[in-house]
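Here is the structure we will look at, set down as structure tokens.
Not every chain of the complex is shown here; the ones you see sit where they belong.
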Amino acid sequence: MKENYEAVLNHLLFHKSLISEEDDSTRIDRYLHMVEEIDKGMHIVVDDPFEKSIAAMFELVIEHQFDPWDVDLREFTKMYLKQMKGGGYVNFVVAGKLVLMAWSILKLQSEEVLVWAEPPREREEYYFGDWDLDPTVYQEPEDLDFTHAVLNRSDPPVMKPVRTQNTRPVTLIELADAFDEARKEADLQMKIDELRSKSRKQVPHDFVKKVHMENLTEDISVTWKRLGKFDGQAVPLHNLYNHDIWDRVTVFVSVLFLAMMQKVRIWQRKFPHGEIMVKTLTESEDDIVRFSEEEIQNDLTQEKLAVV
Amino acid sequence: MEKDAIVEAALFCAGRPMETEEIAEGVGLTLEEVKASLSSLVKDYSSTGGAVEVVKMGKKHVMQLRGSYAKRVMGLAEARIPKDLLKTAALIAYHQPILQSHLQKMVGQRAYGHVKELKEMNLILTRAKGNSLELTTSKSFPNYFGIDATNREDLRKWFQEKVQGASP
């Protein structure tokens, strides 16, 4: 269970290592400090690594680092109950503090729900009034003026125009085309499922243990450095690893992590044995729209890969 | 703002036949004002000879395309069922009776949302089977799409022909 706590720490450390020098890293330093404090038991006295990892996760949400809706409190409750039943020993002080933290997250979640459930107001001058605008966010004084003006006026500056909403019946040709497409997609989906379950059977039983023994953060950093040599170009995955099978696995797993962090984009040229391509996402805003047709067509395969 | 234009806006916005009371409530005018505006709108629209008309249907009024134009431009309207949902509907019709769990293997997580939507449209029927739901098409399915089939077997055959007729 200690891995959970370390995963949070590693996650933060890795993000820190990715931040360029010009970027302000004070924020992430603060979170690191906070996690270390939790480790030292300054926030709450927690010795158990399992409880420590839950506390760290909760704290990050409460500190607005993560979206409260990304935390499934039910799952945490189930895990915690299981742990308590299995362990036999319960530290009620720690349990109480965890409940308080869970409650804070529930409150954050419900606040969002409340905002949505509120009936539209006639005037909203003070709708955003409880938020102090932080002037350091703005580069130009008029930017602050704009934000102020938008938040304080009763109506938003933009509205969805009212247009007609005519619909027509689906034609038989459309239905047949949709069926044809659906069949092909379903075939692909089921083939992937089959390959996945086959691969799972081939993985040695102690694989998970071995992976955990590796230093994931370091692996990802090494892969990231190798990618850096290609100057943002799309690279076939095999150019990133040497002939060693473990190096292959390490690079593949690291690339998946980088994709999850939206640092790179991966896609496969042709399913299921085509070349896997990796591309570093760069700073330019055009990057997202500049992807070639090939990449877009392979989106589906890429999504499948991302969930392997 | 002209009263006639306000009532015109209401008809354009609603896109369906509305009673005088509903319009009056929606835009904050009196019944008499709305009635007067409606009858002048009917007249104005019929005199311009444009593609759009305002007509009285029983107690209700509606803004719509003149019939002769509707046919010509119908193809430009959006299809009533979005493509993704249509794909799922086709798979159910072809594989029926099919378990929802099996459908999920074919189309992924969105299966659940789609089943709910298709059921609300009365296009499919569901019944509990084991831990999953068994899905079949409803009687309205062929009607809705204009397929000449009176039972599920014929419907399945219609889709089957599409598979065999398709180029390899």
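As written, the chains take the letters A and B, and residue 1 is the first residue of each chain.
Definition applied: a contact is a pair of C-beta atoms (placed from the backbone, for glycine too) under 8 Å apart; a residue touches a chain by one contact, two chains touch by 3 or more.
In this text the structure is predicted, and so the values were computed from the model without any measurement.
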Chain composition of the complete assembly in this structure file: A x1, B x2
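In the analysis below, only the chains that are shown with their structure count from here on.
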Touching residues on subunit A, where the partner in the complex is subunit B: 162, 164-172, 174-176, 178-183, 185-186, 189-190, 193
Complex interface listing, subunit B residues touching subunit A: 9, 12-13, 15, 74-75, 77-81, 83, 86-91, 94, 105-108, 144-147, 159, 162-163, 166
